[in-house]
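For this view, one protein chain was removed and the others were kept in their places.
The block that comes next holds subunit A.
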Amino acid sequence: MSSRKKVLLKVIILGDSGVGKTSLMNQFVNKKFSNQYKATIGADFLTKEVIVDDRIVTMQIWDTAGQERFQSLGVAFYRGADCCVLVFDVTAPNTFKSLESWRDEFLIQASPRDPENFPFVILGNKVDLDNRAVSAKRAQQWCQSKNDIPYFETSAKEAVNVELAFQTIARNALAQETEAELYNEFPDQIKLNANDNNRNRDGDNCAC
């Protein structure tokens, strides 16, 4: 293969229940929005190809599948993440306060190689609503205090900043993944799929 290796980025979205994690994913990937609180099925992971600096990369965005509701996300969920998106609801201050513990939880569970420089992106969602309770300034200050995490104000409903935010997520995840690659001495993990010809793999056997 002469072309560069296909890149798959695992992005996970964290934040309190109801802040719009699934909606943001759905807006970004499917350009759809539903007022229903809970997706009945399918809040799993969504994939989308994006172009970052002339490279095609596949973003695999993992939803919490509701397991965050009672602090019941298992460690397996966090494995191998290339970027972590933390979402809060600008109309609900509690969800903003939770960011700190979500960030800590991520660092503990995912235990990235270089926690100091692991890419996070913060999204303040639901800016379309009138009853805003967390100011942009407050959110920005917090992000700055955490090693300058990029911050975006989004509306999944009205598709405000969603594209832009996910572009940044992809870019930062790619930087992380490229670095991780350098340290990965054991690249031949196996993904199972119905196709048995899995022996000559070069790292792009994603089954999705």
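We adopt the following convention: a residue touches a chain if its C-beta (ideal position, glycine included) is under 8 Å from a C-beta of that chain, and two chains touch if they have at least 3 such contacts; residues count from 1.
Going forward, contacts and distances are computed from a predicted model.
This complex has a chain not shown, and the name its UniProt record holds, of "DNA replication complex GINS protein PSF3", "Rab proteins geranylgeranyltransferase component A", "Signal peptidase complex catalytic subunit SEC11" or "TGF_BETA_2 domain-containing protein", is "Rab proteins geranylgeranyltransferase component A".
When you scan A:V7, A:A43 or A:I149 for touch with the missing chain, the hit is A:A43.
Across A:N26, A:S98, A:N125 or A:N172, the residue that sits in touch with the chain not pictured is A:N26.
Although one chain is hidden here, its contacts on subunit A can still be listed: residues 22, 26, 29-30, 32, 34, 36, 38-44, 46-48, 65-67, 69-72, 74-77, 79, 108, 111, 183, 185-186, 188-196, 198-199, 206-208.
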